[in-house]
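Removed: one protein chain of the complex. Kept in place: all other protein chains.
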Amino acid sequence: MRLEPRAHVPFWLNITAPLGAVVLAFAFCALLILWAGAPIIPAYTALVKGAFGSTFALTETLTRAAPLIFTGLAAAVAFRAKLWNIGGEGQLYAGALAATYFGTGLVTLPPYLMIPLLFLVGAVAGGLLLLVPVILKLKLRVDEVVTTLLLNFVVLLFANYLLFGPWKDPLAMGWPQAAPIIDEGVLSPLVPRMRLHQGFIWAIAFAVFAWAFIRFTKWGFQIRAVGYNPEAAAFAGMPIGATVLRTALLSGGLAGMAGVCELAGLKGYLTLDISPGFGYTGIAVAMLAGLHPLGVIASAIFIAAIYNGADAMSRAMSISNYLADVLTATALLLVLASVLFVRFRPRLR
Amino acid sequence: MELLDIFITLGFWGALVRMATPLIFGTLGELICERAGVLNLGIEGIMTMGAMVAWMWVYQGGDLWTAVLVAAACGALFGLLHAVFSVYLGLSQHVTGIGITLLAASLSYFVFRMLLPDVTTPPKIEPFKPFAIPGLSEIPYIGEVLFTQSPLTYLAFILVPIVGYGLYRTPLGLAVRMVGENPMAVEAQGIDVHRLRTCAVMLGSAFMAVGGAFLTISVFDAFYIGMINGRGWICIALVIFASWRPGKALAGALLFAAFEALQIRVQQASSAVIPYQFFLMMPYILSILAMIVMSRRAAYPKALLVPFRKGER
Partner (left out) sequence: MPEVKDTAPQGAGAQPVLRLSGITKRFGGLTANDAISLDLKSGEILALLGENGAGKTTLMSILFGHYVADEGHIEAFGKRLSAGSPKAAIAAGIGMVHQHFTLGENLTVLDNIVLGTEPLLAPRRNTAKARRRIAELAEHFGLSVDPKRLVRDLSVGERQRVEILKALYRGARVLILDEPTAVLAPQEVETLFTTLKTMVAEGLSIIFISHKLNEVMAVADRVAVLRLGKLVGDFPIAETSKEALAEAMVGHAIEMPERKPQPLGPVVLQLAGVTLRNEQGKALLDELHLLLCGREILGIAGVSGNGQGALAALISGLALPDEGAFEILGQPVKETSPLAMQEHGVGRIPEDRHATGVIGDLSVEENLILEAAGSPRFCNLGFLKGGVIRRNAREKIERFDIRGADPTTTTRALSGGNMQKVILARVLSEQPKVILANQPTRGLDVGAAAKVQELLFEARAEGAGILLISEDLEELLQVSDRIAVLYQGRLSTPVAVEEADLKTLGLLMSGHGEFQRQKGAHGHAA
């Protein structure tokens, strides 16, 4: 079998290829469910019901999708420029830390200014954090994959220090958590009595923004060009360094906003478990979306559904909810392989 | 406690050797993969898998050494999966590696939870006992430290010269080094590039898994969620620090373990002044610093990250 490049990628293929991969991932996890001794169809039914079966389930899924949209966008934007930012988790916490610093009484503004301010400082913190490995990459050619990964641990330990030390809320009865975000900074609920909050709207807005940025602006064009072929982009006169730095600020900023979204929308105060690995899951979200910012919305909702559904399934059938992680990782790998068939046409001989 | 006192305590040196062991396994494993031209970011997950599988094997009544073999086999299996994607299909080694890590780690946790559903504190097993090498262990002072260790620690130290010999003194090692430099040269000699790279990745991944197993069936006696805690990523930094040479990899692993052993002791002595979290950050920050220091001299294998497709030139 040979692979030859396609002159045009048909639109349906862009949709069906990842869908096919997802179906295969479900098939693989069906084997695990069998191994666990549960019946497959009721298990998956429980999963779907847990994700979409009621207003509560649906709003919970969208609530979980909001931070995943942000981290998914962060990965998508960076990967477009072949900037391997695996530090979404650290940037998320950096964003949450910055929002906690500004949002717990340091500044008090009316909500229509306070909320944008929190998103802004979160984005700046996330962006600056990614700037460190990116400058090391540009100046010293230090591989950013390893440095961004390692920085995740550093940031988490730093948050750990703050929450057990200077930022520990004395009113929290010994729990390691910071003081709550002031009321002006809290993202208000969208549906009465549900946890779904404004952060979801912000996430959608930024997905549209990221899409328009990549698609219609000069800087977005440069990000794509540099990602595909930095040598040719440099020869054509594009500023490689500046493009990569811009990408880093955007990507880190989006991941930082994920932290703000969770902090100001869901928890209300900073804890050490504010993210169950949203930064890492964002990579799967981005790949599943084919690095397309609008696709990220759909794939984030899908993956959030898997996680929420798996929680419900594990309550109903005693199957560990780690199945959601397995399903996501399998889908990531299979989607990666399916991309090959989108870009190339397999030919026998 | 004075800093000097730390260096003369036997406990420090014993801890150093112990902490170096998983790093040696992991670094050697990653080094073999990268020498063949394949970055293996699956290391973190593969170490997790090795740790879980070995522990579970012993917990289910298996023998310790068989547990090591089973862990190695599992590692090799995930190495094969990595190779199918990154070598045969030529997909991004970065994304494949992250995918393998996510898959191997989550599968480990899933299997662990399914087999032990109802426990909050995991049960314990009987781990490897330190083995005193007759004669050598009786050398005063250093004997107790260096020659009364877990058998897996001896294995790690013996593997360093073996890997060195293999890479530099055997035809297969020559082929592995060449396939990381210029796969065309290997193909032109009638050697299958894909198969060679796959074998290297499988072997390297087996090493990583044994490194993980060391943690659960030698140092500790239980398996915890998140117990690899970035050790795999540190190994990747160590490979760069070691310029892809086994001897230097050993030196790097020992240096790192020394810092870690030192920080634990300094931490105990000075926790009032410096919060312990900053000590815990040290290995990660040191890894980044090590990469910065070596960045100018880093001579990457020429074909690292470059997929090879037959008939494409």
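Chains: A and B, in written order; residue numbering restarts at 1 for each.
The definition used in the following text is that contacts are C-beta pairs under 8 Å (C-beta built on N, C-alpha and C of every residue); 3 or more make two chains touch, one makes a residue touch a chain.
This one's a predicted model, so the numbers in the text were calculated from it and none came from an experiment.
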item	value
Touching residue (missing chain; options A:12, A:112 or A:216)	A:216
Interface with the undisplayed chain - residues on chain A	4-9, 216-219, 221-222, 224-225, 228-229, 231-238, 347, 349
Residue numbers in chain B that touch the chain omitted from display	169-172, 174-175, 177-178, 181-182, 184-191, 299, 301-302, 310-311, 313
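The criterion applied here is as follows: only the chains that are shown with their structure count from here on.
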item	value
Distance between the centres, which are taken as Cα means, of chain B and chain A, whole angstrom	29
Residues on chain B engaged by chain A in the complex (per definition of touch)	41, 81, 85, 89-92, 94-96, 98-100, 102-103, 105-107, 109-110, 113-114, 117, 229-230, 233-234, 236-237, 240, 275, 277-278, 280-281, 284-285, 287-288, 291-292, 295-296, 298, 311
Chain B-facing residues of chain A, complex	2, 32, 35-36, 79, 84, 86, 136, 140-143, 145-147, 149-154, 157-158, 160-161, 164-165, 280, 283-284, 287, 318-320, 322-323, 325-326, 328-330, 332-333, 336-337, 339-340
